[in-house]
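Of the protein chains in this complex, one is absent; all others appear in place.
This part shows subunit A:
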Amino acid sequence: MPVNQTLSTYSDMAYATSVVVYILAMLLYFAEFSRGRVATVARSREAALVGAGGDSDATSTPVVGHVPAPEKRPMAERLGGMAVAMTLLGAVVHFASLLLRGLATGRVPWGNMYEFGSAICLAAVVAWLVVLFRQTRTARRDATPSQLRGLGGFLMLPVVVLLFLSGTVLYAQAAPLIPALQSYWIVIHVAAAIISSGVFVFAGVASLLYLVRCRYENNPLKMVKVGSRLPTSQALDRVAYRATVIIFPVWTFAIVAGAIWAEAAWGRFWGWDPKETCSFVAWVVYAAYLHARATAGWRGVRAAWINILGLAVMIFNLFFVNIVVAGLHSYAGL
């Protein structure tokens, strides 16, 4: 099937647009973040320090006519709202870009590394939007919406970087699939891998921020700027855990589907090809994360490190194995 050049051009334009919109969203998230209220630990600490000062009556009594807090909140809130709206818009345009590529080539839009990287980012952004909407729906939990929203900028950062790399270094012209990829398993196996990779990115970012927040909570003098504005460590830990728990079976499924496909395409269901090996390693690391969560002394910080390690293996699997190591999965088009 020939490639429709017009549609493919529109797809590229949508891609570039979505990157710009995402960057805007990221800046808005960070703007909200930097105006965010400083959480209680810091405040009480500050109060204690001020109190110890003794002669600080003048500073601790409010200045007449100066109402600091109530003015700031709505502004930050509005920035945050705009950030979410931008994210949503970006996701819609991004989705359009993938859809157009699919239409241009008459196949699923994840046949090479550019498309694959793009789809992973979309999965991460959608996962993030789902988290946001779920928590506004169940606002009665201890993390208020504006709190978890503090994650936004930190999630958009890797997304933007990955999209930028995909769109430049890894970019591939729209083209039909090579015969080895012409199978309905590309829909099943790759979609599962994309969704799980995207959600793992989100979980990994949450775990990373959890570590920052923990440092701050253990010693409120450390990481004050970022730590004090982040959601509570409990909320971060929980969102990372839930994301991983939901996606681990999907990742398992992705590997099994890959094995079923390999049986038809390569003549064996498992052959320790570099991609297979790395997926296995990532799977084992995530299984270790789940076990760590159930092992005394391993919950919390150690578990978070394992989750980050899992993400590191996933990223390694995506870039290094596709680009540097020669294997059966080398469809990167590089």
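Just so we're on the same page, a residue touches a chain if its C-beta (ideal position, glycine included) is under 8 Å from a C-beta of that chain, and two chains touch if they have at least 3 such contacts; residues count from 1.
Basically, contacts and distances are computed from a predicted model.
A.B. asks: Please identify the absent chain by the protein name in its UniProt record; candidates are "Glycyl radical protein", "Heme chaperone HemW", "Cytochrome c biogenesis protein ResB" or "Ni/Fe hydrogenase subunit alpha".
C.D. replies: "Cytochrome c biogenesis protein ResB"
A.B. asks: Sort through A:Y10, A:F164 or A:F253 and give me the one touching the missing partner chain.
C.D. replies: A:F253
A.B. asks: Looking at the whole complex, which of A:L100, A:L132, A:V285 or A:I308 touches the chain that is not displayed?
C.D. replies: A:V285
A.B. asks: On subunit A, what residues meet the omitted chain?
C.D. replies: Output for subunit A: 138, 140-141, 175-176, 178-180, 182-183, 185, 238, 241-242, 245-246, 248-249, 252-253, 256, 259-260, 263-274, 277-278, 280-281, 284-285, 287-288, 290-295, 297-299, 313, 321, 325-327.
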